[in-house]
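A quick write-up on the structure given underneath.
The complex appears here without one of its protein chains, the remainder shown in place.
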Amino acid sequence: MTFSEYATGEPITDIKAPAGPVAERWDTRRFEAKLVNPANRRKHRIIVVGTGLAGGSAGATLAEQGYQVVQFCFQDSPRRAHSIAAQGGINAAKNYRNDGDSVHRLFYDTVKGGDFRARESNVHRLAQISVEIIDQCVAQGVPFAREYGGLLDTRSFGGVQVSRTFYARGQTGQQLLLGAYQALSRQIAAGNVEMHARTEMLDLLVVDGRARGIVARDLITGEISTHYADAVVLASGGYGNVFYLSTNAMNSNATAVWRAHRRGAYFANPCFTQIHPTCIPRTGDHQSKLTLMSESLRNDGRIWVPKAKGDTRPAAEIPEDERDYYLERIYPSFGNLVPRDIASRAAKNVCDEGRGVGPGGQGVYLDFADAIRRMGRGAVEERYGNLFDMYARITAENPYEVPMRIYPAVHYTMGGLWVDYDLQTTVPGLFAIGEANFSDHGANRLGASALMQGLADGYFVLPATINDYLARHPHAEPVTDEHPAVRDVLAETEDRLNLLLAVDGDRTPDSFHRELGELMWEFCGMARTETGLRKALARIPQIREEFWRRVKVPGTGEEFNQSLEKANRIVDYLELAELMCLDALHRAESCGGHFREESQTPDGEAARRDEEFAYVAAWEFRGSGGLPPGEHGTAPGTSPVLHKEDLTFESVHPTQRSYA
Amino acid sequence: MKLTLRVWRQRDAAAPGAMSTYDVDGISADMSFLEMLDTLNEALILRGEDPVAFDHDCREGICGACSLVINGDAHGPERTTTCQLHMRSFRDGDTIDIEPWRAAAFPVVKDLVVDRSAFDRVIQSGGYISAPTGSAPEAHATPVPKADADSAFEHAECIGCGACVAACPNGSAMLFTSAKINHLNVLPQGSPERETRVLDMVAQMDAEGFGGCTLTGECATACPKGIPLPSITAMNREWLRARRKVKG
Partner (left out) sequence: MAVSGLFMLGYLVAHVAGNLKVFFGPEEFNAYGHWLRVMGAPVLHHEWALWLVRIVLLAAVGAHAVSAYQLSRRDVKARPTAYVHRRKRASYATRTMRWGGIILALFIVWHILDLTTGTVHPGGFEEGKPYQNVVDTFSTWYGNVIYIVAMLAVGLHVRHGFWSAAQTLGVGNARRERLLRVLANTLALVLTAGFVSVPVAVMTGVVS
């Protein structure tokens, strides 16, 4: 596939957001939405895939409303979804600090933080709902941090000037997820949710143009089954694991969204990925995942590298005047607190210059020596003790004595399935919520906003909008396995798994995943160029071809087979990676987490090109590269089609970000 | 490092299991324990053997999926989750025994993978606060004393890994159950369901086939999140109180 190999289709003009002032649109939409009579809700089945913040909250809420929910997670328990690992906090425009926060300010910060590539209507709704989320979570017993007076504590986070982040020590995601999990558990016990754990969605069933169910595999027995419903909700998370190494959980994957994309759901802004600057560097080829450390560390730690290339002296032996505190030097007013994308890119630049530290030169120092001198070791310990312990456990280095080493890592994907204002994809009856959709973060997500979005979608937005869809389609024809559309998908799914088992080659699934990840990190990571992306686009089909020729998947499909699970996910990464590169190539501007070296200001900052690229890139699948049944998957297929959704900014005027 | 691993292999729940011995070489001290097993599995796949199945996901100590008994210790020699255990805790030439959680309530699925859905059912029996979406009052309507909020949080830290059950000589789930009860019962939001919660959860815990508590303290020693043993005492207190109230 090359640059010219995509077609431009009809633009997307109707996103279902009502007209009128941005602050009134959500009320208007809720009023205009048709409702389902409570007595009739019991007749509707809704499938929810995933049990993270978005899926868990949606499943619980839909069940409370009276729908029959059928829910899936590949983990052994719904409580283990990866939302659990979020550390920092959750934003809400409560203005408890009386520090000038408001719904409008949260809205403004999020649109600006997203580098003007998010929809105003959606972001405003998110800011409005943020307030209700905190109420809801407190009522569920989420133990947020409190002050001595018994009221909720907040902190400032991610470079904003107000203190609007609610938190539960460094485990906010865990606590919010357990809240949703417990609400879901209550509905499971009440018989309103049929929960399928250790069951992975492998495909979407679209019947007569509407999403009517899924194909899933029981991971214990290997049994492939069909499940039918009146609507399907994907809450399956992001696709950061395309990069092999990321802060995502090992089993987080893109199969649900990618399969939905293949069945007609547009994929929006796939190249928008967030690279988090403060992760623990890799230690060798055995590295299986990367661990994030809260970016609050940048409040007191100073980031530096040696001035000289190839300086391998221990940090303590490098005198002050031979150190380069590069963030403080380049961005004197924000210093070490510049936004995530900028801090990440700067680290990459100094390492590319050969000034990186630690094994392989892939790291920079985050030094607390000054902080310890200034505040005393006790104060540092109190503030960051748990993070220091975590660092010490992983690296066996004592961060009180020697500076920490950090390096950026893939953390979050802003892109995802394209959804309208109702969170409905381009497949009628298929909804996507949480990180699985693309909706609210534009080209860069602000800290503590992912939890907010997941819960807003699950508790409040989807339960309001899905009614409208169901009310308009009250009598869905029952579908059975005999339906030709179902038979085809089932056959394809079984073929794919059998094919994987039949290759019996000489390379492990992981070796392909690692190879793809390295390629993506190199060419579609922190800084992207046309040449690099073209290289990647040329290379990915070759890896895919080799995968289908040489992969070795032991065992059978009729048993608990983790290698088969993994290989099947890699099949989808190998296709999605290509679309990510194509999207990155076509977007010849820099914005947020997407940095094209060709598009930068004279001081090396991201240069947005609003006249050309102020749109959402929604890609339509037409049969690119993957695996045509019966062949070993190298046929190029038909190029994807780009549909542009123009972004207009009525309330927040686009400006170039400046942090110097 | 060169190591000898003795690993519990069991085809499925019905099949008998046994320890199998594997040699692994080239293990770096910086590897996590699970990365060491990844290395073994990569080699097994290439040799055409069945790789060792084990549960894992976040690999940062919070999801609670990983669950190995290493040399007789749940999660191994350090007080942390298996995924946060590193090979520098072992020495070149060591023999390491790796077994699954063993409890009647946690049947083996395959090799080192067990079924912990009993925990989910214990939560379903009452480990929640009934607060349907939309019904919540303003968050600041009910202040919660900081000490109570902190105590609730410390119990809510439980990751549901099951190390407490694995370590207990009786296979008891008292620490897990008490963590959730203490999290919710100490909060004003949790007080309307305080009695039914503890009675129902304890009844469900018993019904799942977990053993009884003899207060050996092994659970709290193994808990990677440091849920303390007095949690069990506090749950006993809640249970006795609830019995009195419900009967009286």
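Per-chain residue numbering starts at 1, and chain names A and B are given in the order in which the chains are listed.
The criterion applied here is as follows: a residue touches a chain if its C-beta (ideal position, glycine included) is under 8 Å from a C-beta of that chain, and two chains touch if they have at least 3 such contacts.
Fair warning: this is a prediction, and the values are worked out from it, not measured in the lab.
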| item | value |
| --- | --- |
| Omitted chain's touching partners, listed by label | B |
| Which of B:4, B:135, B:191 or B:214 contacts the chain that the document leaves out | B:214 |
| Touching the absent chain when the full complex is considered, from B:3, B:52, B:105 or B:202 | B:105 |
| Candidate in contact with the missing chain, chosen from B:84, B:117 or B:172 | B:172 |
| Hidden-chain contact residue, picked from the options B:3, B:52, B:69 or B:202 | B:69 |
| Hidden partner interface residues of subunit B, rising order | 6, 8, 17, 19, 69, 71-73, 97, 99, 102-105, 169-172, 209-218, 221, 228-230, 232-234, 236-241 |
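Keep in mind that, in the parts below, only the chains that are shown with their structure count from here on.
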| item | value |
| --- | --- |
| Approximate Å spacing (C-alpha centroids) for the pair subunit A, subunit B | 27 |
| Complex contact set, residues of subunit B against subunit A | 11-12, 28-32, 34-35, 38-39, 42, 44-46, 48-51, 53, 55-65, 78, 80, 84, 86, 88, 109-110, 113, 115-117, 119-120, 123-125, 127-140, 142-146, 149-150, 152-153, 156-157, 159-160, 183-184, 187, 189-190 |
| Contact footprint of subunit B on subunit A as seen in their complex | 57, 60-61, 64, 75-80, 82, 84-85, 94, 96, 132, 134-141, 143-152, 168-169, 171, 174-175, 178, 181-183, 185-186, 188-189, 195, 197, 220, 247, 249-251, 283-284, 286-289, 291-292, 390, 393-396, 459-460, 463, 506, 508, 510-511, 552, 554-555, 559-560, 562-563 |
